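Input: a single structure, listed below in structure tokens.
Only a single protein chain was left out; the remaining protein chains are all shown in position.
Chain nomenclature is as follows: A and B, assigned in order of appearance, with residue numbering initiated at 1 for each chain independently.
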Amino acid sequence: MFTHIRPAVVTLLLFTVLIGIIYPLAVTGVAQLALPKQANGSMIERDGKVLGSALIGQNFVTDKYFHGRPSATSAPDPKDDTKTIDAPYNAANSSGSNLGPISKKLLERVKGDADALKGESGLATVPADSVTTSASGLDPHISPAFAKAQAGRIAKARNLPEDRVRGLIAELTEHVAFGLVGEERVNVLLLNLALDRLTST
Amino acid sequence: MSLNGWVLIALVFLAVLVVARPIGIYAARVLNGERTPLTPVLGPIETGLYCLAGVDPAREQTWRAYTLAMLVFSAAGFLLLYAILRLQAFLPLNPQGFGGVAPDLAFNTSLSFVTNTNWQAYGGETTMSHFVQMAGLTLHNFLSAATGIALAAAVTRAFARSGSGTLGNFWADLTRVTLYVLLPLSLIVALMFVTLGVPQTLVGAIDATTLEGAKQTLSIGPVASQEAIKMLGTNGGGFFNANSAHPFENPDAWANLLQIWAMLVVSAALPFMFGEMVGNERQGHTLLWAMGLLLIAGVGIVYWAETRGNPLLTALGVDPASGNMEGKEVRFGQAMTAMFVAVTTGLSCGAVNAMHNSLTPLGGLVPLFLIQLGEILPGGVGSGLYGILVMAILTVFIAGLMVGRTPEYLGKKIEAREMKLAMLAVLILPLAILGFTAVAAVLPSALASLANAGPRGLTELLYAYSSAAGNNGSAFAGLNANTPWFNTTLGIAMLLGRFAYVVPVMAIAGSLAAKTKVAPSTGTFPTTGPLFIGLLVGVIVILGGLQYFPALALGPIVEHFLMLDGKSF
Partner (left out) sequence: MSSKLAAQPLCDGAILAQATRDAITKLDPRQLVRNPVIFVTEVVAALVTALFIREVVLGIGTPMFSGQIATWLWFTVLFANFAEAVAEGRGKAQADALRKTRADTQAKLLVGLHGGRDDVWCPRSASELVVGDLVLVEAGDIIPADGEVIEGIASVNESAVTGESAPVIRESGGDRSAVTGGTVVLSDWIKVRVTAAQGSSFLDRMIALVEGAARQKTPNELALSILLSGLTLIFLIAVVTLYGLAGYSGTIVPVTVLVALLVTLIPTTIGGLLSAIGIAGMDRLIRFNVVATSGRAVEAAGDVDTLLLDKTGTITYGNRLATQFIAVPGAGERELAEFALLASLADETPEGRSIVALAKSKYGLPDPQIDRAKAAFVAFSAATRLSGVDVNGRVVRKGAVDAVLKHLALTNEQAPFEFRQAVERIAQTGGTPLGVSRDGRLLGVIHLKDVVKPDIKERFAALRAMGIKTVMVTGDNPITAAAIASEAGVDDFIAEATPQDKLAYIRAEQAKGRLIAMCGDGTNDAPALAQADVGVAMQTGTQAAREAGNMVDLDSNPTKLIEVVEIGKQLLMTRGSLTTFSIANDVAKYFAIIPALFVTTYPELNALNVMGLASPQSAILSAVIFNALIIVALIPLALTGIAYRPVGAAALLQRNLLIYGLGGLIVPFIGIKLIDLIVAALRLA
């Protein structure tokens, strides 16, 4: 057994240097030089201020912005750090709801959200993504159907014809590549940015 | 389900197969110590390593010495990682200033990474510094994967050799696999991930001001370099809590394809390596077929169950057209989410791009069952190969008698000693999974950790111990596993699932290597071809199914019928 200790320790330490340090630093170096935008999180800046990442959803609550999917992320309760409070789209603590399909909590939450969206949009059935939390709690996308369900509210809040809003959704809808890869989707942050641009011009 | 979904599933499998064969043959050459195109670059590093470590790569080891070397190495790795975790506060590259990790969590996490489980009882972005992610976790993603492949190579040699007392040299195998196979692949895949949007920076977090003026802190770091080996080494321990569902780990549908491809490719390459090393490629193909058929069946069931949606939500006015979306990301689509779910559990990867705890009952049954089948479809890198070889030995033994000969696999007679050791290995999983779950199921302190009531709560426990013992690492998350009870018992389950399993397997290898290879004839039980594939699949499913059916009946199966009946908990 003792004959194995030297190879074990030496191999471990050398690999710590080679793989634990040199390998990630090498990848970092190449990435930062060749692909700085992606390597730093695909951040979006406006007027020199970081608005967020194109990849990470944000918690939109006001009527004039498209809302993302419900998010189940949380944050430590500032009053009692053994507890947590709901903090949707907390990009420092990704998480899903982890509620099973026959969970009463899930059904109550979905019922509330679905009823609200039905009331707002006048739809009889709501798109699934509009009332379900994403896996990461940071899903940047919604389905075009969910976006369209919100078009009326946006148009009203922004005093825009609903067609313009719908046109914007259609414009920003990302399609299934080659009919195979991905899903019809709209990036909420990009959509809202375009909405702001539309309104300001 | 859609035809397009199935076409894409088929294309991904095809893309894996196309690359798996050359990688497998290359790995066989590397493990044989042959010269490769990378030798001019990596050869000096390899030689230097041997020199400093005092290793003679040509010196062969018996199964005992090989296993002992592996155990000492894993123990050293465990101690070093435990120390790094505990001392995190005093180590560099800690931009967010995280403190030391608690003892029980450090114990659990160290075991988790050394055993290639990568169960996360912690949230990466809220617990671990960049130094720990790199020098601790990324390192062990490599080393635990390389250890698995080394062990698989040793077991393979037992079948390739005749009347041999030795199985190779652990240090040489470990070093060669790490340098020549895992490192180059990881470099390539890491840069592909960056191209697709996975961050790679030493910055800890970026503060953003959202459109609505709120502050959003975005955790970030050297994600791509870890993501590559996390998938290639079937480790599955994510940089972030949400793992491969997090947009920084898995930014879009293309990255998702690359993730599935990367996690399959090395494990799928190993049966080719096996065929190459034993000098009969068809033997490797047969194993891969058995693995593949079960995996495809798993993908199909998840895909079917998830696209049907949740009838309880449909009743509330939710459109079932896009299926069950709770705990899923929009960008991947149901087909590639289903494929990810089945593949990550058929492999012992454990990375997730959807929250398994929110899958439908049958959609959740599949990953659970795939883990319980022993992580052999195609299983963890290395561990999947030696795991399915144990199943092949059992299959040959049960059915091989039906041709009227003492059972033999690849010319090696399977006798009482091998049977004893194989049963010993096979007993470990049900003992750890069912034993711990049964205790936790009636332990109030354990039940306090559950996220869901009703059968799903039991499934959370069953899944946790299955994942730990199977060295998978995925979870029916939501179960608060960061408690002393779970950290300890899950740690023990991981330990048993990896080492208590592999030691008897290595003993089988030692015993088989020493046997003279029996020449094949038309009277020999055929271990290639559709009949054997069917038989192997049957033994895997029936043996696995028989052990876990009662437990599954009380978890996902009854939950399915409850859901159809409109009941909720």
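We take it that contacts are C-beta pairs under 8 Å (C-beta built on N, C-alpha and C of every residue); 3 or more make two chains touch, one makes a residue touch a chain.
Quantities reported herein were computed from a predicted structural model and do not represent experimental measurements.
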Taking the complete complex into account, tell me which visible chains touch the one left out.
B
Based on the whole complex, identify which of B:Tyr180, B:Trp261, B:Phe397 or B:Tyr463 touches the chain you can't see.
B:Phe397
From B:Ser2, B:Thr47 or B:Thr406, residue that would touch the chain that is not displayed:
B:Thr406
Could you tell me which of B:Leu218, B:Ile414, B:Ala477 or B:Ala509 touches the chain that is not displayed?
B:Ile414
Go through subunit B and note every residue touching the omitted chain.
162, 394, 397-406, 411, 414-416, 418-420, 422-424, 426-427, 430-431, 434-435, 437-439, 441-442, 447, 455, 457-458, 461-462, 516-519, 521-526, 529, 531, 535, 538, 542-543, 545-551, 553-554, 557-558, 561-562, 564-565, 567
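We adopt the following convention: only the chains that are shown with their structure count from here on.
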Which residues of subunit B touch subunit A in their complex?
4, 7-8, 11, 45, 49, 52-55, 68-69, 72-73, 75-77, 80, 123, 125-126, 134-136, 138-139, 142-143, 171, 174-175, 178, 183, 186-187, 190-191, 194-203, 205-212, 214, 216-220, 222, 224-226, 240-242, 245-248, 251-254, 257, 309-310, 312-313, 316-333, 336, 352-355, 357-361, 364, 451-454, 456, 459, 476-478, 559, 562-563, 567-569
Within their complex, subunit A touches subunit B through residues 1, 4-12, 14-16, 18-21, 23-24, 26-28, 30-32, 35, 38-43, 49-53, 55-62, 65, 69, 89-104, 106-107, 110-111, 114-115, 118, 124-129, 131-143, 145, 176-177, 179-183, 185, 189, 192-193, 196
